[in-house]
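Excluded from the complex is one protein chain; the other protein chains are retained at their positions.
Going by the order they are written in, the chains are A and B; count residues from 1 in each one.
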Amino acid sequence: MLRIEGMSKSFGTLEVLKDVSLHVHKGEVVVIIGRSGSGKSTLLRCVNGLEPIDSGSIWFESRQVIRTPRDLRDLRKQVGFVFQNFNLFPHLTALQNVALGPRVVKRVPKREAESRAMEELSRVGLADKCDSCPANLSGGQQQRVAIARGLAMDPKLMLFDEVTSALDPELIGEVLKVMEDLANSGMTMLSVTHEMGFARHVADRVVFMHGGRIEEEGPPDQVFDHPESPNLRQFIGAIL
Amino acid sequence: MGYKLRFADVLRYQHMMLPGLVATMRLSCMSFLLGVAVGIVGGYLKTSDKPVARRIAVAYVEFIRNTPALIQLYLVFFGLTSFGVWLDPSAAAVLTLGINCGAYATEIVRSGIEAVGKGQKEAGFSLGMSRYQVFRYVILFPTIKTVFPSLGNQFILTMLGTSVVSQIAVPELTYAASIIESRTFRSFEVYLLIAALYLALASVFAVAFWLIEKAFLDKSLRLPGRRTGRVVNTVDTGLLPQ
Partner (left out) sequence: MTLMLTAITAFGGLVFGLVLGLLKTFPHSKIANAIGALYTYVFRGTPLLLQIFIFYFGLPILGFDTSPLQSVSIALVAYSSAYIGEILRGSIQSIDKGQWEASASLAFTYWQQMRRVILPQAFKISIPPLVGFLVSIIKGTSLTSIVGYIELTKSGTIVLQATYQPFLVYAIVCLFYFALCYPLSLLGSRLERRFIPSA
């Protein structure tokens, strides 16, 4: 479904992504791991166009993504993004946050959008908080609302950018549970995370990035139990 | 639009504009200096421990900020005559504008003082300094450094505000404009031109303040060895992380 070919990106003189290529197939759950600064978040942000790429190409469902506003918007209607610091809209309730996308972008009438929003909120376990504002929700709850907000657009692919890194430890579990359920329901997911447990149990494929390149990838068991690259071995040794 | 702009008629009276400009500058400077002096006192009072001092400062600031400058001017120039005090227009102007500027300066200084932070004050006290000494040697200098841009802005506002004193016949720029207007009847061109002059003045000062800030900010890293500087130096280094 998603094909990245030869993607490179620099911020000024700092080369953050070096000729990265990656495929994600329908229904696959791909988890990207690696050190801070290895380029994993940048990779994700380039996929949905939040950052422009310097060279290479991105293909979504056999169509190349051209960097025009319309093309990007079309892409974003099918690719959902969940941020590390949630970025919920503070002036709206949880329900309104989730319903806003469909209402404004897909012109769905208010009632229909809101009932769909309720569905998604129930899916993430927050139906009772539909009228709460983000300020009144815990970090874990806010992140789940953010996930619901992305899901309400009926995406074909969901991107998760270190979505648990800003959460207190006891709140991480509820978010990971939602992501696991999502994976089991067949959603195609590309996730950057430090949660190795999640990677091991939920991912179909784990990708290890180091210094802007993909150094190793494969099924979780292979990557975690039989790492080949020395960097990966060092990384696992430090983490686990 | 059957009207033709004739700036030449107005420019013939250039010789009147220059004195007006100079007068405006003098007015602005004097009022501003008075205002800053009042502002420092006011800022000190507003951050004082004594509720009485605070209340006086608050009353002063609120009264000035919630009434139009024009009325304040009338009150001073015309109003005081009820008590037998007849002021020269320029004097009344400087007095009024100075008091007016002082209220805003008080707020600016106050925020600067509050930005200095408790730690500095406490360090000063631990050295055995009195309230006044702490204010003068520890707080004042960093405060001025912090609020310098705001004060610069306030100067420009004061300068623009001098235009209202034209109403009590103080011979400044706006007054010159109305004289020229009564001679040439070209009101539109006159006022447009004078407005441009104000704009030019404001711009010049904006740039000047920006330049002074650059020079000043760098200089402050090397404090003078005078008694004042040394005390501040000691207190500062005492608290800086090594």
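Things to note:
To be clear about the criterion, a residue touches a chain if its C-beta (ideal position, glycine included) is under 8 Å from a C-beta of that chain, and two chains touch if they have at least 3 such contacts.
Bear in mind that the values here come from a model prediction, so they are computed numbers and not experimental data.
The missing chain, though absent from the display, is touched by one residue of A:52, A:90 or A:237; that residue is A:90.
Which of A:66, A:105 or A:239 touches the hidden chain is settled by the complete complex: it is A:105. Interface residues of chain B with the unshown chain, by the touch rule above, are 1-3, 62-63, 65-72, 74-75, 78-83, 156, 160-164, 166-167, 174, 177, 187-188, 191-192, 194-196, 198-199, 202-203.
The set of chain A residues touching the chain not shown comprises 48-50, 69, 72-77, 80-81, 83, 85, 87-91, 100-101, 104-105, 135, 146, 149-150, 153.
We adopt the following convention: only the chains that are shown with their structure count from here on.
Chain A and chain B have centres, each the mean of its CA atoms, that are 54 Å apart.
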